[in-house]
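With one protein chain withheld, the remaining protein chains of the complex are depicted in position.
Lettered A and B in written order, each chain numbered from 1.
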Amino acid sequence: MRIAIDILIGISIFFALAGTVGMLRMPDTFSRMQSSTNIGTMGVLGVIIGGIMYAIWQYGDYSMAVKIGILGVFYIVTNPISGHALAKGAYRHGYRPEQGFACDQYGEDLTDAD
Amino acid sequence: MKKTTFPAFLSTAIVCYIFWLLLTGQIVAIFNGNAAPEVLIAGGLVSVLVALFSARFFIHRSAFYLFNPVKLLALLFYCIFIFGWELLKANWDVAWRALRPGKLKINPGIVKVPTELKSEYGLSMLANSITLTPGTITMDIADQDEKTWLYIHWLHVDCTEPEQAGDSIKGTLEKWIRRIWK
Partner (left out) sequence: MNELLFGAICFVVMALCLVIRLIKGPTIADRAITADAIDILADMALILFALFTGRGIYLDIALVTAVLGFIGSVIVARYLEGRL
């Protein structure tokens, strides 16, 4: 049991580290947004599942486990909303990467509509 | 502004009350048999009040759709197994791209992808699933030529053909969401 919890927390730390390194290394705004999703999904889920198991196994405190579960569901539900809103807002505001996109079918349709 | 219908109000109130029970820890107390009645009554009042004001933003038709156990089980199965596996694969892919030494191997671009789903809930669930997998972010939804199109920012663009790109981004996800929401 103890080893399973340690492995889950270790997975979480590994993916959060990958997201952090990605956010420091990626060249433009939208790619950095992809790396921040990495922190918000697997970096959260490992700690949440491990925390639920630890709260039940060590303390026998079910209300604490339920509260951690609510936190996890809240992160999973709200993370894509803020990511989508920020990506659309940044694109509409006129931020583009310096080296350009490989293909940009959104920009073509936007200029057609205007 | 749409009007509040009674089924929408009732289902929103039930979901609010379940959330109140979970957050105050009373659901454990009910199982142990020592629940505090004043907390239960206060929760009921608050959830009725909240549902009265906010039901018209959440539910527009067929309010009790998810109370059908088959659909609910399909939703749980999708969330845990199908989506979890896709999430793990995509996470490992993006983490390896970020951590590998040397030059970054990325090729970002925005592709346009058709979808077959019609209902509001199905579309929002597909868009949220795509955004939640690292490597793809949904940027907009548009109606064009009697079809619904999603604009997706993709970290490593393989192909720019709409059908082919759609298959490799959301192939399994869309097949399972169509079983839940039509």
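The rule we apply is simple: a contact is a pair of C-beta atoms (placed from the backbone, for glycine too) under 8 Å apart; a residue touches a chain by one contact, two chains touch by 3 or more.
These figures come from a predicted structure and were not determined experimentally.
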Could you list, sorted by label, every displayed chain in contact with the chain left out?
A
Note that chain A touches the chain not displayed via residues 6, 9, 12-13, 16-17, 19-20, 23-24, 29, 32-33, 36, 39-40, 43-44, 47-48, 51, 54-55, 58-59, 61, 63-64, 67-68, 70-71, 74-75, 78, 81-83, 85-86, 88-90, 92-93, 95
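What we mean here is this: only the chains that are shown with their structure count from here on.
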Taking the mean of the C-alpha atoms as each chain's centre, how many Å separate chain A from chain B?
15
Residues of chain B touching chain A in the complex
22-23, 25, 27-28, 87-88, 91, 94-95, 97-99, 104, 106-112, 127-128, 131-140, 142, 144, 151, 153, 155, 157, 160
The answer for chain A against chain B in the complex is residues 14-15, 18-19, 21-22, 25-28, 30-31, 33-35, 37-38, 41-42, 62-63, 66-67, 70, 76, 79-81, 83-84, 87-88, 91, 97, 101-107, 109
